[in-house]
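Yeah, one chain of the complex is gone here, protein chain that is, but the others are all in their spots.
What follows is chain A.
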Amino acid sequence: MLTDASILFQIAGIGIIVALIHTILKQMDKEEYAQFATLVGFIIVLVIVVNGLSDLFQQIRSVFLFQG
């Protein structure tokens, strides 16, 4: 499921867009909204990454016989 580079582009795209939103909101003197947008973007990416991490640990567990 994770064996292609599309997830990389996904995360990079989210990062660039969030940085853009941050900059625009900062220019509009809405500092707290800017921080909030960054936080939400970070959480979205974190969910993707943690999904991948759990996938990896599951694979390792099934390959190296950690069940028994």
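Note that in this section a residue touches a chain if its C-beta (ideal position, glycine included) is under 8 Å from a C-beta of that chain, and two chains touch if they have at least 3 such contacts; residues count from 1.
We take it that contacts and distances are computed from a predicted model.
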Per UniProt record, name of the chain withheld from view ["Xanthine dehydrogenase family protein", "Stage III sporulation protein AD", "YcnI family protein" or "ABC transporter ATP-binding protein"]: "Stage III sporulation protein AD"
Chain A, residues in touch with the chain not shown (by the definition above): 2-5, 7-9, 11-12, 14-16, 18-19, 22, 38, 41-42, 45-46, 48-49, 52-53, 55-57, 59-61, 63-66, 68
